[in-house]
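Here the complex is missing one protein chain, while the rest keep their positions.
Chain naming follows the written order as A, B and C, and within any one chain the residues start at number 1.
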Amino acid sequence: MTTVEDRNYKVIGTRPIRHDGADKVTGRAIYGIDYHMTGELWGKILRSPHAHANIVKIDTSKAEALPGVRAVITGRDLPVAADMEVDDGETSINTMHLSNNVMAHRKALYRGHAVAAVAADNQHIAEDAVNLIEVEYEVLPPVLNGREAMKADAPLVHPEQTTKSMAFRFDPGTDTGEKSNIAGRTEMRLGDIDEGFKQADVIVERVFNTNWVHQGYIEAQNATVLWNNDDSIQVWNSSQGTFNQRQLMAEILKHPVSKIRITPQEIGGGFGGKIPVYLEVPAAVLSKKSGRPVKMMMSRAEVFEGTGPASGSETVCKMGATKDGKIVAAYAELVFEAGAFPGSAVGAGAQGMFTTYNIENILIHAYDVVVNKPKSAAYRSPGTPQTCFAAESVVDELAEKVGIDPLEFRIMNAAKEGDRRADGVAHPVMGNLECMVQLKESNHYKSDLGGPNRGRGIASGYWGNAGMPASCAVSVNPDGTVSLAEGSPDIGGSRVSLAMMTAEAFGIPAEDVIPIIKDTDSIGYNGLTAGSSTTLRNGVAIAQVAKQAIDLMKARAARLWETEVDNVDFADGVFFSKAESELKLTFKELAGKLMETGGPISTAASVAPRGAGPSFSTHMVDVEVDPETGKVDILRYTAAQDVGVAIHPDYVEGQVQGGAVQGIGWALNEEYFYDDSGRMMNSSYLDYRMPTSLDLPEIDAILVQVPNPDHPFGVRGVAEISIVPPLGALANAIKAAVGVRMQELPMAPYKIVKALWDKEAESNGAG
Amino acid sequence: MPSEKIHVRTTVNGEATDFLCEANQSLLEVLRDVLYMTGTKEGCNDGNCGACTVNLDGRIVDSCLVLGVEAQGATIETIEGVATPEGLHPIQQAFLENAALQCGICTPGFIVASKALLEREPNPSEHRIRHWLAGNLCRCTGYDKIVRAVVDAAGHMGGKS
Amino acid sequence: MRPIEYVAPTTVDEAVAALAEKGDAARPLAGGTDILVQLRGGRRAVDRIVDVKRIPELNELSYDAQAGLRVGAAVPCHRIYEDEAIAAVYPGLMDVATLIGGIQIQGRASLGGNLCNAAPSGDSIPALIAHNAVAEVAGPGGKRDVPVEDFCTAPGRTVLGPGEFLVALRMPTPPASFGASYLRFIPRNEMDIAVAGAGASVVMDGNTVTACRVALASVAPTPVLAEEAGAALVGKEPTDDALAQAAEAARAAAKPISDMRGTAEYRTHLVGVLTTRALRNAIQRAKEA
Partner (left out) sequence: MATVWIPTPYRELAGGASTVVVPGATVRQVTRNLDSAYPGFWERLVDDERDRIRAGITVVVNGVSVGYALYEPVGEDDEVHYLPAIAGGAGQLQGTGIQ
């Protein structure tokens, strides 16, 4: 295995200024809603005020009569979708469900479910018109909790749905025939769980609950859509994957995929939430009906209530260890609330749960359960924060019971190359143990807590990362620069990382690469800006296009030097003759001679990379808890993560820091707070309480670099894993600080105070 | 039905700027949809994210919580007025050099807010920076690099940070 | 937002007329940080907005030792905390002016607006009560004064009648050895709504409390003056026991509900914690005054 130092990179590992930087610090960058068209209308959605209701009748006549209103649509204006399973991001979804989610057909399945839409001359008129639409509902009792929904007498979200006992989630599996909110169940078994627990000297079993949380991207979903007179549809939007959304739109609208073009604008955050389509479909139908381009943007409340947050969950976790500290058995039962339609991230949660450790006997039962809440979507390492919160809490307790330091305990049990995950797959080269060891060597680990009511917590995490196809094209410019055309929306600085790999391959400075993001008709297929895959997969394509272009340029050098192409080689940005050492041309020099030697050079490649390279990470946090108010202050935070090769270390650190802070928010304060009727009570940034700058200390990122052997530049995904460890790390830190084991997220102040009271009552009772 | 439009005279980024707006339009809406100055961003439209921060008569405000008509006679500075033809402002440069942005949607608000801080207090502590910027939400960076960028900019602008 | 009419009178009388003409369908606009959110969210509907910021009296911020403090109803928070003299004499006001919203909100939001919004969680209200503030109200019948503790009548409702609006808040100059403090509990460190809040003021004679007021936020339909809590300390030295009695009296005055911000039980508990801390802080400030 080569280390990153062995690779001797010139550009990779440096910190150039991002290519889109000037646009973004001056306000000139065009985000989705900044795109304007002549004659555009504003669209607005009417959403269900009920969590569960039959739509008896919709009367749009008053809205249609309002001056300035140009079109009104309901679910009846969408084609009847096929009852067919398709992949959608990290989950898969039935096409009919997909269609029903963007616009309810006969039933509203969650509060915030779209039931009608209006296009009008401006947003204020559109809002007024929406309020004039009269909907007659037959309100049904909602089911709002996964465990409750599993009960035989629970109201059925989809009355015809039966439980599928299946390998994963999908047909045909084995249909129980039993009507149920359990859309699917699966299990993963490794070794012999009963035998494992027999070997255990200590066993800990606990139940953990997490609440729904939102990705919290600052830019709301938006789309501008033109359904043209030739039936071509053009979309300008905020997208984590234009090709996927094009396909989803085609399925829902029953429209040829080639007649839909999506031009991604700058995207203001996504974290998984901008993989699905929402507004794109009603905006298209409104455009068709009105003959005008239609622009739509969600309000913040609509974003919370009408998009796809991350599932709430219940996890039963039982683990056993020998008295000398070896984890010998792990059992879990996972109940994930999918929301109104099947397809939570429970499979990923199951796969990631115990993966940091080498455990020979594992059994995991997992349930995907529908409830009257929005359809869940991907959120940074989907499914895994919930389950690792449980596992890491239990691991900590095991370490305590066997009297071993929690970090040492993790090191002793760390999974290594060749060890098997719960699903049986053997681990490839990865830096799990290295993260733990480097954290142990950090100043943070060696520091004192320095005060009462303080505690230190540690937790580890795993995320598998993704590959996905990519297409890139390069053209060599006469001034020796290279234009890079790519198709993955840049959500956090991928332009610069892709430009740097391109620069490395051509032996030119990063500034000499011009990265441009193309629409779906201007570049080959690209996967999602998701799955921590953008730099990885485009890096594979870049290596290929660069090789093609360099090979073509070698032939031009051969022509100039009147020699055979086999005599020409390229290294460190210089073409040279193997025969005559004085014959040399820099990349830039040769680029200036292309027209004289046969014309311009551009190359393109499409790839489907394998071997994404898994991510591992261990975090450490110091907290101080105010025992009177339950408030948790974060004093110090360090995250160690295997990042493969850090192309641009600043942006890699940024991913580590940003994910850690999202995890901190999830752990401490963020949640969907529902009343009994299924109404979200806190659908604003004020009450949802994402962390502010004042809630945080510095976040130290230790970049552990174990290159991915399956990648030309050693890249492994870096973006998602960082949200996994904070939940458990904070729970463990709170336990260390004030002695209470929090088993429910968020660990809000009132819950911590309650836990302290309960502990006191217990010790009084015992005393 | 559009109601009667009101004529508002302001100074935007040093230029006398007149516009017509309806009384229910926010300053944010006027900037973006009337003046087509889309650098100021909408994040929440209720004063809780700071993405729409502008400087109004010397104070930073959330432009979603100001009516366009209230700006009669006001001096407004937006993100579009921060850089000059000579180049980026030191804060903008510091954001770039410190990789203090990922998606960039919150960046204009952070830059307008940070500039107001450093003009008032050239050498703020890290805690003061975090306090001043608490009205600006960023979901990508975890704030670490933003805070570092402001410290760095203070140094370049003459503060001793 | 529905179409609205915007008027910006320059005198109190014009404002009264503009409001009175429309009754409940008109609403004054000061900093706008609450009303615009409510109008946009459909939680309030009005036909006319009366921008009171162009009326000189509403922008006045004046203090002299004789007359006390006068804060125009539209004076934004930042003007209070940037005035060192006022911040020194009215520490409770300083506390709330710096914790309402973030810097952007403080550039617009006023104490008067916070009072008129009449949220149970209105942070400035307990501090105003602690400082014995009086609301100066103008209306069709002329001017009248209302003690701040009597101003809010229900969530979002006040004593203001048709055509009436708040002109200013007046506070007497505190006596010697006076201290005040407002503390709230929020899960974040900024940009949040109080789960519970406590304002306190004391006058000390040596180590004896000679006057004391305690007021609470977020634990009843309106911010409340907890008279018994103040009374519990008067004539006493602020020992742990005495403070505990005051805190207990404050807890008794709290009638909180359980909601997304915390359970009733937790809020009552917080009232005790915050009252104790606010009193200690006020006493410390009184000793330093």
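We take it that contacts are C-beta pairs under 8 Å (C-beta built on N, C-alpha and C of every residue); 3 or more make two chains touch, one makes a residue touch a chain.
What you see is a predicted model; the values in this text were computed from it and never measured.
The chain that is not displayed touches the following shown chains in the complete assembly: A.
Only one of A:A612, A:L686, A:I699 or A:V715 touches the absent chain when the whole complex is considered: A:A612.
The hidden chain makes contact, of the residues A:Y9, A:Y525 or A:W757, with A:Y525. Only one residue from A:M103, A:M296 or A:A378 touches the chain missing from this view: A:A378.
Shown as candidates are A:L248, A:A301 or A:A414; the residue that touches the absent chain is A:L248.
Within the full complex, the residue among A:E187, A:E205, A:E441 or A:D675 touching the omitted chain is A:E187. The omitted chain makes contact with chain A at the following residues, 85-92, 165-174, 186-189, 240-241, 243-244, 247-248, 251, 272, 275, 345, 347-348, 350-351, 378, 380-383, 423-428, 463-469, 525, 527-528, 530-533, 608, 610-612, 710, 719-720.
We adopt the following convention: only the chains that are shown with their structure count from here on.
Averaged Cα coordinates give chain A a centre that lies 43 Å from the centre of chain C. Of all residues in chain A, those that touch two or more other chains are 124, 686, 692, 694. Along chain C, residues 1-3, 41, 102, 189-191 each make contact with two or more other chains. Contact residues of chain C toward chain A in the complex are 1-3, 41-42, 102, 185, 187-193, 195, 259-263, 266, 269-270, 273. Residues 1-6, 8, 29, 31-33, 36-37, 39-41, 49, 51, 53, 76, 78, 101-105, 107-108, 189-191 of chain C are the ones that touch chain B when the two sit in their complex. Touching chain C in their complex are the following residues of chain A: 124, 127-128, 131, 301, 628-631, 668-669, 673, 681-682, 686-687, 689, 691-692, 694-695, 748-750, 753-754.
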